[in-house]
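Complex shown without one protein chain; remaining protein chains in place.
In this document, chain identifiers A, B and C correspond to the written order of the chains, with residue numbering beginning at 1 in each.
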Amino acid sequence: MGAARTEWFHRPRGGRVTCSGADIATHPLLERVEVRRNERVAEGVGLLVLHAPRIAATIEPGQFVHLRISTGADFILRRPFSVHRASGETIEVLYQVLGRGTRELATREAGDVMDAVGPLGNGWRVPVGAAHALLVAGGLGAAPLGMLAERLAQGGIAVSVAQGAPTAERLLARDLFDAAARRVVVATDDGSAGETGFVTGPSARLIAEDRPDVVYVCGPEIMTRAVAAQAAAAGIPCQVSLERLMACGIGACLSCVVTTTSGRKRACVDGPVFDAEEVCWDGSELPPRH
Amino acid sequence: MGAARTEWFHRPRGGRVTCSGADIATHPLLERVEVRRNERVAEGVGLLVLHAPRIAATIEPGQFVHLRISTGADFILRRPFSVHRASGETIEVLYQVLGRGTRELATREAGDVMDAVGPLGNGWRVPVGAAHALLVAGGLGAAPLGMLAERLAQGGIAVSVAQGAPTAERLLARDLFDAAARRVVVATDDGSAGETGFVTGPSARLIAEDRPDVVYVCGPEIMTRAVAAQAAAAGIPCQVSLERLMACGIGACLSCVVTTTSGRKRACVDGPVFDAEEVCWDGSELPPRH
Amino acid sequence: MDRNSRPVTSAAGPAPGLGVDLAVEVAGLDLRNPVMTASGTFASGREFADFIDLSRLGALVTKGVSCEPWAGNDSPRIAETASGMLNSIGLQNPGVEAFCERDLAWLRGRDVPVIVNVSGHSVADYVAVVERLERETVVAAYEVNISCPNVDAGGMAFGTACAPAAEVTRAVRAVTRRPVIMKLSPNVTDIAEIARAVEAEGADAVSLINTLLGMAIDARTRRPKLARVVGGLSGPAIKPVALRMVWQVAHAVSVPVIGCGGIVTGEDAVEFLLAGATAVQVGTANFVDPTATMRVIDSIERYCARNGVACVRDLVGALEG
Partner (left out) sequence: MDRNSRPVTSAAGPAPGLGVDLAVEVAGLDLRNPVMTASGTFASGREFADFIDLSRLGALVTKGVSCEPWAGNDSPRIAETASGMLNSIGLQNPGVEAFCERDLAWLRGRDVPVIVNVSGHSVADYVAVVERLERETVVAAYEVNISCPNVDAGGMAFGTACAPAAEVTRAVRAVTRRPVIMKLSPNVTDIAEIARAVEAEGADAVSLINTLLGMAIDARTRRPKLARVVGGLSGPAIKPVALRMVWQVAHAVSVPVIGCGGIVTGEDAVEFLLAGATAVQVGTANFVDPTATMRVIDSIERYCARNGVACVRDLVGALEG
């Protein structure tokens, strides 16, 4: 069932889909980045555009940056954010305002500087010969899938999107999905756009109707797991992006482990993208967001 | 030698010098204040103008406010600052940028709000029948003496000032002193204004030449002590404003004690102004500023 | 300057009245809510009366009082640290006699349960203080401080081993029928063991934690920041240690636990209740915000209302596995 693991070896990088082997070593760097824009895009969600030429030059879809938000004297861990889009010398981050760090992030203005570590983690990989991909996004899960949609389309791979969110306004990255995908099906909790309900409805339908060659999932872990099960049942290879609490972000502290069939792996370097088949859903996911 | 302690019972409040007994109870309040201006007045020194109508209404020269500078999530003690001047609904603070709190204070802009506890502490008192006062200011010690000079002059008391600072630029509150005093003698460490050297030169001369009825001193403790000794030798009553580390500022924590002839007293409520005679200089002053 | 001409302070208003039952019982005391002041951070309340309505407190715990007057330590006595502060006040107090005359006299009729924090250099000292206080009707209970890191003789020494902790408890227990709360030190290998020892001698409750022994150095002057060199660490920095100890002790004893250490918000207080505390104390936060206790009470109430908790007692020990 599913593609053998060794077939996951292309990275969806623009038109040139390069082959790079399974154990892609990421060489993150520490970059002083400047805020170019920081604006509200939906209730409690901001879009941060950073001038980060060195990170932008190499970041792949699915990778993330670790931002040092606080400029104060006090100690605060970095915060990890997927890169939603990279173009030229800038990277974009879609963030949900939740706690101390993201509240502070929301107050940053154009011209402010902070430092970022990145690119971090592995990215989404494309199975050899894939022609059609389904992207399933739940809430903020749209963030790392936006850049993937763009790159897949540029690489000539057909894209379908199933997207869910609490409300129409919170269907993020719509511009990228609309531009890249030949089909976007949405569901909202309140029915303000698309069908009423979870994204697992559209994803099941798209898997059945479109028979994609690969499914990419990012969202709340309970949703991710459900979609992974749908893909597995249909025998379609599936990759999932998982969130864990992260201290270092570079593989040193072991705070971010995910239990896999081959032992505990670090979400920050061995992930955040995992082959769904290898993930042991052990109940250690983060509590759902407010 | 010196005036008997019971004679210290007038407060220098504008034209109406009221009698209020020795044990003046201060009723501080917690006020949300708004920054009206915050500007550099000298190397490393800022002037903060706060809209604080309720504190401004009752504050006396020599009293201070306890500012909550940090707006972040992290814990930081309040910082005490003498009120340099009060007029109408505003109070002014002259502050030296030293550490974490004052560095952050320096970044506050017009429109920012913070909260202040005040008025705190006792103020300077005027001996009965005093007609001529000498104010001795060292560095930032000019802050609480500025308002005193203004109020004494308004009350018809002749004012002389001896002022010292590292450089001419750092002779603070000059406007208030020049307007209120009939004589201002200055000394700077580098000779950029007045005589070269410490303020203890001018203070000794003014004590000898002018024979004031009272001496008010604020500055580094080593200077304060020296001037207090000059006044004592001349048999002139002297009040000193002392700095101690303060946690609560309202008399509850006992962190700010000053050793006096009648035991340990709290600088925040029993001071910061003390009758020089009662202070036991026990070497517990703060280390000199940078 | 007329006292009455000064503007009335911005005392936090009365409870929002969300229909939540905030009452708790600790060691036989009925408290209107679980929020007390932490000893030494609130004096005897007088200084805070300009800011808050003291009668809204669950209980008021006074600054430690000893038999004879204590002068405390030299200055500097505090140092700010990351998310906390060190203090080496050293239990400065005017002695129990002056305390009764000034502080208790002022507290009489204030409509707030008064818990007197008791210090001593010896077992006899503790007993003498309590015996003197027995004559004062305003005293609702004793909190016996066997955990102050800032005095040379006595203080923490009593709280860092079972035998002396038990001995102080036994001696105090023998001279009063009022509730005895033993205040425990966190500077120990096994706080649960100490808690069990004082419970066995008749303590009606335990309160914890007192401050962690710490130190700060000024690299510029190369000197300790405190004249006494070492002092007690308090504030948000110690909250994780305090929560852990409350949780351990709540599982080790059956008397109520009063939790303390770094509480600034209502959420902090709720965390202590969930960990097993029946009541909480707010300490260092009072210095930063003199209305801190009121904020904490109101916010616990809102937490309960929002989460469908009808009665705050339902939170006690309700940590889910």
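Note that in this section a contact is a pair of C-beta atoms (placed from the backbone, for glycine too) under 8 Å apart; a residue touches a chain by one contact, two chains touch by 3 or more.
What you see is a predicted model, and the numbers here were worked out from it, not measured in a lab.
Within the set C:G45, C:G64 or C:G84, the residue that contacts the chain not displayed is C:G84. Of the listed positions A:A179, A:A208, A:A233 or A:A252, the one in contact with the omitted chain in the full complex is A:A252.
Checked against the full complex, the candidates C:A49, C:V123 or C:A161 give a single residue touching the omitted chain, namely C:A161. In the complete complex, the hidden chain is touched by one of C:L22, C:M36, C:V188 or C:V312, namely C:V188.
Although one chain is not drawn, its touching partners on chain C can still be listed: residues 81-84, 86, 160-161, 187-189, 212-217, 219, 221-224, 229-230, 233, 235-241, 243-244, 247, 262, 267, 270-271, 274-275, 303, 318-321.
In the full complex, chain A touches the omitted chain through residues 11, 13, 18, 20, 24-25, 27-31, 54, 57-58, 60, 68, 74-78, 117, 244-245, 247-258, 263-264, 269, 282, 284, 286-287, 290.
Basically, only the chains that are shown with their structure count from here on.
Distance from per-chain Cα centroids to the pooled protein Cα centroid is smallest for C. Centroid distances from chain C, each centroid being the mean of CA atoms, peak for A.
If you average the CA atoms of chain A and of chain C, the two centres end up 48 Å from each other. Separation between the centroids of chain B and chain C, computed from CA atoms only, is 35 Å.
Mean C-alpha position of chain A lies 58 Å from that of chain B. The set of chain C residues that touch two or more partner chains comprises 83.
Shared interface positions of chain A, i.e. residues touching 2 or more other chains, are given as 74.
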